[in-house]
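Heads up, one of the protein chains got dropped from this complex, but the rest are sitting where they should.
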Amino acid sequence: MSAATWGWLVLLFPLLGSIFLGLTFRVLPQRIAGLVGIGAIVAAFICGIAALISLQGEPHDSRHVASSLWEYASVGGFTIDLGVYVDPLSVFMVLVVTGVSSLIHIYSYSYMKSDAGYTRFFSYLNFFVFSMLLLVLAGNYVLLIVGWAFVGFASYALISFWYSRETATKAGMKAFVINVVGDIGLVLAAILIFRELGVIDYGAVFEAAPEAFSTNQWEVVAICLLLLVGAFAKSAQMPFHTWLADAMEGPTPVSALIHAATMVTAGVYLIARSHSLFELAPTAADIAAFVGLGTLLIAGTIAIVVTDLKRIIAFSTMSQIGYMFVAVGIGAYSAGMFHMMTHAFFKALLFMAAGSIISAMANMQDIDKMKGFRKAMPFTAAMLIIGALALSGFPGTSGWFSKDEIIDFASFRGGMYEWMAIGMMIGAFMTAIYSFRIIFRILPGKPCEEAQHLIDTGHVVHGEPVNPKTLEPEDTDVGYPGEHHHIAEQATGMKIGMSVLGFLALVGGLVQIPGVTEVVTHFLEPTFEDSAFVGLHPTVEQAWIGLGKGGLISLAGIATAWFLYIKRPDIPGKLMNTFRPLHTLFVNKWYGDELVDFLVVKPFKGFGSFSNRYFERYVIDGLTAGTTGFVRSAGVAVRDLQTGLLRGYAVLMLFGIVAMVLYFLIRSI
Amino acid sequence: MAIEWYIVLSAMLFAIGFIGVLVRRNPVVILLCLELMLSAGALSMLAFSRMLGDQDGQVMVLIVLVVAACEVVVGLGLVVAMFRRRLPLDVDEMKELKG
Partner (left out) sequence: MVEVAFFAGATGAIGGAIAVVALRNPFYSVLALVVHLVFLAGIFLLLRAQFLAAAQIVIYAGAVMVIYVFVAAYVGGIEEPKFDSSPQLRIIGPILAVALFIQISIAVLGSSLTALGTEGTAKVEAGFGTPEAIGKLMLEDFLIAFEAASVLLLIAAVAAIVLAGRKRESKAS
């Protein structure tokens, strides 16, 4: 079977799973629902591998297959096909998405066990995977937008999964609204592409673009900037980043899957896919890189000071995606995709481990209250350490190879990109600090009472169901999280998911050792062979020097963290007091929410109330009420004619006759 | 006499009849005035019949006479029914059509 057929099958299984679970969620027993959900994604993964194999069977030059099922729309001579485009980049994304998704599904099988909305969860999760696969497999910009929008919806559905919780629903709406803003940018970009080039399929667009546009012509810059708006909103880069922190209201597997490994990387995929357009508009590519750089630094500063465990990891995600944006902005496409893959591994792992710890803490997420879990939960502790090591780029882990490949390329390009490399190194230093802040705060030391309870009784402590953010009491009915919490040590599903990811986080980097393996670069070459940067990469020696520098930075960061949180735990407090304004700025997430509120929300609200008070009340109500009032008064006037008086009616008839005869008389003159 | 005299006479009788319908309140008298109007119409038909030398107008007048008779019968039957039910014999009092 051709690669395209496997591509369609990849799309089919999660969709079927989602629909099946959605229709049967009231009657299906939990176990079966979980197995169906997992099975659908595993089937998709297998089809992805089959697509990979059949694609690699093709010769190097023609490793892309486009296949269309039917005409999606045909308007005025312009046809849009429901088509997929299977090439190394999309297959790469498919494998990462389905692979990590299957592991997270296996994790959720145990983690969500006591939740009343279990089947609904798997249905939504399958739908999300389907949408993400649609996004990466789409063969034209229109289908991409369809997948983009579906992913946004799935994200909303899953963030607000515990829909009775007001903070969750608000967070879901926030994510959705910001995503829609990005969607607008994307749609405008597609419209511009069509207007300038007349085609919308990837193949046709990328062929026509170099002939139609000169470098930095304003149309192509506009297209790329609009694409960037979409990418920033979906991947939570500045200034569209405010939704990601609140998206942690969703269940932990959701955070692991959507907001770490897959959905937020859609923006990176978009830029990598449209690299031909971005290379024609270097201004836009540079903007992408700078925004990525800024985000990674700012997010890093925030992650050092916030105290909610999931939010630290969320800001870390924001920061790492900044790295990926820098990578695809400066032309290191395969490096960016490689970092995406490794990030998926270790970030999902970190979220899973965090989920386990939060369960042990009876749904509390404040790291100030967590201590001494090393003895209480050894497996989770080990996984957490592996994830943190990979995140910091500890030598030998996957993160080390991927992060430094990006930094190397930046310094290789020289000039202003050298400064970017330095910025990224500062970011890496901060990453190491905050990753090990988590480790050194939670794991060592005297166990806190929840940990002690676990050690003593072997059971998770049972807390009253409350909203972790606002601490108001809740129910455990549908729409709220379940009563029982599951930790990795006691749940097989969680263990399996986490161990596989732990293994991949450790050894996943070995596929891209400079000068030795470079599997990813070779694999993705056919997609990027029309790029200007395809031949440019640092030499092997430069690469190893860069890796060495990276390793040193990571070790330095870990050492600093050890110093701050183990050796001299009083220093963080003193630093906080000395730099109080700076600390306040960081803790309030650089006032991002307040800025958005001031710049966007308030003007809109003001416009709305202004319209209501003046336009609506006088113009629109005036028109409608005026019309109805006029008709009513006319009715009142006419009603007065209905006197019931017989003679009155006769007079009226006579009046009519006289008028008519008068008319005829006058006419005949 | 020229035919137009007859027509004008007919119009005058018609108008007088109409005034009677509009001004009087006793239903019997209103019906009488209706008869006036009908006969005025009959007069004009006869005048035109004479003008054209065609006797169809006279046949029409005969039918009009028949119709008038039927109408009187029914109308007076109504008046008698009203009287039987002790309703006031005043058209101004019959205001069910009001509003």
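By written order: A and B. Residues from 1 in each chain.
In this section, contacts are C-beta pairs under 8 Å (C-beta built on N, C-alpha and C of every residue); 3 or more make two chains touch, one makes a residue touch a chain.
Keep in mind that what you see is a predicted model, and the values were worked out from it rather than measured.
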item: Chain not shown, its touching partners among those shown; value: A, B
item: In chain B, positions touching the absent partner; value: 1-9, 11-20, 22-26, 28-29, 31-33, 35-36, 39, 43, 46-47, 49-53, 55-56, 58-59, 61-63, 65-74, 76-81, 83-86, 89-90, 92
item: Footprint left on chain A by the chain that the document does not show; value: 643, 645, 647-648, 650-651, 654-655, 657-658, 661-662, 664-665
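The rule is short, and it goes like this: only the chains that are shown with their structure count from here on.
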item: CA centroid of chain A to CA centroid of chain B, Å; value: 90
item: Footprint of chain B on chain A - complex, ascending; value: 639, 642-647, 649-651, 654
item: Interfacial residue positions of chain B with respect to chain A in the complex; value: 18, 21-23, 25, 91-92, 94-99
